[in-house]
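Heads up, one of the protein chains got dropped from this complex, but the rest are sitting where they should.
Our next item is chain A:
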Amino acid sequence: MKLTPIIEVRDVTYRYPYAEQPALDQISLQMMPNQWIAIVGHNGSGKSTLAKTFNGLIEPQSGEIYFDGQLLTEETVWDVRGQLGIVFQNPDNQFVGATVADDVAFGMENNGIPRDEMLVRVEAALRQVRMWDYRHQEPARLSGGQKQRVALAGVLAQRPKVIILDEATSMLDPQGRSEIIDLMSQLRAAGDFTIISITHDVDEAALADQIFLIDDGHLIMQGAPDEFFAKSDELHDHGLIEPLSEQIRGKLVASGINLSNKYLDENQLVDELWTLHLNM
């Protein structure tokens, strides 16, 4: 049986009011379920606009969105929103609850989930993001990374099929960023849902199963990290840089060192260099 894409975008065009250029220009793509997907592109490339079409926050002027095989329409949009959660960029703009636990419960209250069930889910979600000990605290007093973990818990508690992280790490310090990225890796291993991370951090994208590069509202290329990062010229042309391991590999190969001719992540590159070390 053929697998149904969790999200399918067909020929979608969207132009912001008064904008000269469309933010999305006849774009089509398919995302498969239960993967970690990265959407990369420079600021203003259209990547965040694209994500906002997935749950109808933005309604395209033409084209169609399918969520798990279902066409997104005025009738289906509410159902889809229940199955797709978003963590936004700014950790300070997404809190409504007086305590961490209240905040996580908010989305479920809105969806009319019974209280007993809610309590179970709040605890499970907060434990999952390692913030259960902070459940009675005010969200405002947490660090940036902790705030984003709570926001993620709020999304997890809804048991969505898709979690979108819209540049959720870009305002965090290095420690906060690695907390979120570690958590994403664990979630992918544990859960049966799709993670879509919208990012311009190539090191974060390198962890994904599948990467989509967006520019000028078009899909420029897509692939698994090893195919994707092999095309460094393409990345440069669209305002991104390749991961450090690829910069090093590229330069070593150019200077005549006999390394693999494909993308290697840091571990693989260190291993290859080791086998070439004089003392081996």
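Everything below uses one rule, namely that contacts are C-beta pairs under 8 Å (C-beta built on N, C-alpha and C of every residue); 3 or more make two chains touch, one makes a residue touch a chain; residues count from 1.
Here is the rule we go by: contacts and distances are computed from a predicted model.
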item	value
Hidden subunit of the complex - UniProt protein name among "Energy-coupling factor transporter ATP-binding protein EcfA2", "Autoinducer 2 import system permease protein LsrD", "histidine kinase" or "Ni/Fe-hydrogenase, b-type cytochrome subunit"	"Energy-coupling factor transporter ATP-binding protein EcfA2"
Selected from A:M171, A:L187, A:L207 or A:A230 as touching the chain missing from the view	A:M171
Sites on chain A contacted by the missing partner chain, in the whole complex	42-44, 89, 143-144, 167, 170-171, 173-176, 200, 202, 239-241, 244-245, 247-248, 251-252, 255-258, 266-267, 270, 273-274, 276-280
